[in-house]
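The complex is shown incomplete by one protein chain, all other protein chains being positioned as in the whole.
Here is chain A:
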Amino acid sequence: MRTSVNRPPTPDGGDEPAKELSFQEIISIKLIESGEKERLMELLRERLIECGWKDDMKAQCRAFVKKKGRKNVTLDDLIHAITPRGRASVPDSVKAELLQRIQTFLVQASG
């Protein structure tokens, strides 16, 4: 077969070993591919609304906006303002529930 284009041969990609994915990376991919990450996200969102966490966060935001002036607030500011409290104020029961589901998934995925 005549080649129509004069081009150098494709470099051999088989020389390098396939990059090994860490366990964490594998799990991350499996979480997304199976749809479990989405389900976990929705579950967490629902629990956080039920327990009033989201309302608390919104109140924090409003207070911050009032202080800084609504035209001066950047998204970055807001995220930094509410993250510490956001992380600390998740109810233990909610965290436990999510962790348990995640652990179950990990066991299934690695078994």
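One rule holds in what follows: a contact is a pair of C-beta atoms (placed from the backbone, for glycine too) under 8 Å apart; a residue touches a chain by one contact, two chains touch by 3 or more; residues count from 1.
Rule of thumb we're sticking to: contacts and distances are computed from a predicted model.
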| item | value |
| --- | --- |
| Chain excluded from display, named as in UniProt, from "WD repeat domain 7", "NADPH oxidase 1", "SAGA-associated factor 11" or "Histidine-containing phosphotransfer protein" | "SAGA-associated factor 11" |
| For chain A, the residues touching the chain missing from this view | 23-24, 27-28, 31, 37, 40-41, 44-45, 48, 54, 57-58, 61-62, 65-66, 70-71, 73-75, 78-79, 82-83, 86-87, 90, 95, 98-99, 102-103, 106-107, 110 |
